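All protein chains but one are shown at their positions in the complex.
In order of appearance the chains are A, B and C, and numbering begins at 1 in each one.
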Amino acid sequence: MTVTEFIVSRLNYWIYIILMMIGLFAMISKKNLIKKLIGMSIFQTAIILFYVSLGVKEGSNIPILEHSVSHAAEHGEIIRAEDYANPLPHVLMLTAIVVGVATLGVGLAIVQKIHKEFGTIEEPEILAKIESGDG
Amino acid sequence: MKTLGAIAVIITGALLLYASEDFPSWGDPHSPANQYRVSSHYVQNSFGETSVPNMVTAILADYRGYDTLFETVVIFTAGIAIIAILRGPIDKRVRLRLASERKMRETNLILAQTSRILVPVIQLFALYVIAHGHHSPGGGFQGGVIFGASLILLALSFQLQTALDRVSEKKAVTLAAIGILIYAGIGFVCLLAGGNFLDYSALQVLMPVGAIEARSHGILGVEIGVAFTVAAIMFAIYANLSSHGRMKGGL
Amino acid sequence: MIWQFDLIILGLLIVAAVLSLRSTDLLSATMIFGVYSFLMCLLWAEMAAVDVAFTEAAVGAGASTMFLVSTVYNTTRKSSD
Partner (left out) sequence: MADQYPAIILLAPLFAAIAVSLLGGRWGSVCLPIVLAALGLSLAVSVALLGQVAAGGEVVYKLGGWPRPFGIEFRIDPLNALLLIVVTTVSLLTAIYSIRAATTETPDKLPQFYTLFLLLVTGLLGMTLTGDAFNLYVLVEVASLTSYALIAMHSKRAVLASFNYVIMGTMGASFYLLGVGYLYIKTGSLNMVDIGEILRGSGLYGSKTILVALMLILVGLWIKMAFFPLHGWLPNAYAYAPSSTSCVLAPLVTKVTVYVMVRMMMTVFGPEYIFSFLEWSPIVVWMAVIAIVAGSIMALAQINLKKMLTYLIVAEVGYMVGGVWMANETAFVGAFYHVVSDAFMTLCLFLAAGAIIFQTGKHTIPEMEGLFRKMPWTMVGFTIAGLSMIGVPPTCGFFSKWYLISGAMEAGHWGYVVALLFSSLINAILFFRIFEVAYFPKFDPQEESAEEETTGRAGEPPATMLGPLLITAACLLLIGIFNQEIVTLIRQAVNTFGPIGFIG
């Protein structure tokens, strides 16, 4: 295995780890609440990238049967699994994307309510307001 | 927090890198995930068992239809949650301010005309995506988001009120609930027809088709349910977030 | 599945993620996040995950960017970090 081949075979996994760590770091250490939510989204999409990467097959097609193929399949032609990308991770990630946008929406609604109640969306300022008895 | 974050990131990152050494290489058709009987069964037999050429649709709405039911419930929950969080008692001052805001905002002529032409086309395309999910990428979820986006475009290029006149928030929640009702209802009809929950092949007693065709029709039915919920909730979320839950003003 | 193409997009993804988190203007952070979602969608389309890419295009680059913009509009554009 050459160096290029090795890198190609690992690249997606490394990049997803880097993206995920960027997101995780933002979720923990950013002070701005909207930034935290953007970090959360990056974190989630990185996981989706991981799932999609593991369903890739070298030289495969998209997981939709062409008309001619489905016609042949009706007449007993066997569909080879290697010819099509693994559809299962795609299905799982459709669900994960939806969950992600739902969480983002609820998070943003909470941010708006925090802004209404405290007048700021910076975490230290909110905590200071609570300390001073305004909360 | 910065140091805590850095420590968490370094530990997790190191662990994940450690594990990735063990992974099958990217794009390997013979990795366990791609070769095990679950995935290959879907590729080889999903058309034969459900008569849907798009494997993703077949798995999404049939083999793992229960997941998708709850995916729809998640969206519905998010919509209700956002309404519940943002809706507050509107006090008098805000109401007065809103009344003064109500005078017509200047609408850009080019924007208005373009979106007048675009919106019906987008909606038609959304319906196409929903209905054609069996044969091409797409389905209830994508089509629903596109339909919701057409309403959002209407709200953006005119005013929020223009879109709300067509679909009020109450109507949106009702439509969303009806969407889940369609989905879970089809599943429940299967249960009444003698199958398990979401076993669309049981629908053949109600339709003049065989078990496999019944699955295909069942999938179309639940996709429509998903589209209802998603379209309505996407718009409801936008309307609430853009107007701070007051349903007035907006972007 | 052309790995050079893949490499370019992956590189751009990291750039977009970092820029989006470093920008002190939340509106531009949101816009760059939209770019990030779009790149993601491109990557997935290239990896034969067409349905996922379609959804990400509609949801990630479309709806969630819209939600973020609405929230920035209703709160504030400035961010301390």
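Quick note on the criterion: a residue touches a chain if its C-beta (ideal position, glycine included) is under 8 Å from a C-beta of that chain, and two chains touch if they have at least 3 such contacts.
Predicted, not measured: the structure shown is a model, and the values here were computed from it.
J.: Please provide the labels of all shown chains that the missing chain touches.
T.: Hidden chain, whole complex, touched shown chains: A, B.
J.: Given the contact definition stated above, which residue among A:8, A:22, A:65 or A:126 touches the chain not shown here?
T.: Counting the whole complex, the residue in contact with the absent chain is A:126.
J.: Among A:11, A:73, A:99 or A:128, single out the residue that touches the unshown chain.
T.: Selected residue, touching the omitted chain: A:99.
J.: Given the full complex, what residues of subunit B touch the hidden partner chain?
T.: These residues of subunit B touch the chain that is not shown: 15-16, 18-19, 21-24, 31-39, 41-42, 62-67, 70-71, 73-74, 76-78, 80-85, 87, 89, 170, 173-174, 176-178, 180-181, 184, 188, 191, 195-202.
J.: Residues of subunit A in contact with the chain that isn't shown?
T.: Given the touch definition above, subunit A has residues 20, 24, 27, 33, 36, 40, 43-44, 47, 50-51, 54, 88-89, 92, 95-96, 99, 102-103, 106-107, 109-111, 113-114, 117-118, 126, 130, 135 touching the missing chain.
Throughout what follows, only the chains that are shown with their structure count from here on.
J.: Mapping chain-to-chain touches, which pattern fits: line, ring, star, complete or other?
T.: complete
J.: Calculate how many whole Å lie between the centre of subunit A and the centre of subunit C, each centre taken as the average of the chain's C-alpha atoms.
T.: Each chain's C-alpha centroid was found; their separation is 11 Å.
J.: Averaging over Cα atoms per chain, report the distance between subunit B and subunit C in Å.
T.: 19
J.: Would you mind pulling out the distance in Å between where the CA atoms of subunit A average out and where those of subunit B do?
T.: Computed value for the inter-centroid distance: 16 Å.
J.: Scan subunit B for residues touching two or more other chains and write them down.
T.: Residues 27, 54, 56, 137, 141, 237, 241, 244 of subunit B touch two or more partner chains.
J.: Could you say which residues in subunit A touch two or more other chains, in rising order?
T.: In subunit A, residues 8, 11-12, 18, 31, 53, 55-56, 58-60, 62-64, 89-90, 94, 98, 101, 105, 108, 112 touch at least two other chains, as defined above.
J.: Contact residues on subunit B for subunit C in the complex?
T.: Result: residues 27, 54, 56-57, 137-139, 141-142, 145-146, 148-149, 152, 234, 237-238, 241-242, 244, 251 of subunit B touch subunit C.
J.: Under the stated contact criterion, what part of subunit B meets subunit A in this complex?
T.: 1-2, 4-6, 8-9, 12-13, 16-17, 20, 23, 25-29, 31, 33-35, 38-40, 42-44, 46-48, 53-56, 59-60, 64, 67-68, 71, 74-75, 77-78, 81-82, 85-86, 88, 135-137, 141, 237, 240-241, 244-245
J.: Where on subunit C is subunit A touching in the complex?
T.: Going through subunit C, the ones touching subunit A are 1, 3, 6-7, 10, 13-14, 17-18, 20-21, 26, 29-30, 33, 36-37, 40, 43-44, 47-52, 55-56, 59-60, 63-64, 67-68, 70-72, 74-76, 79-81.
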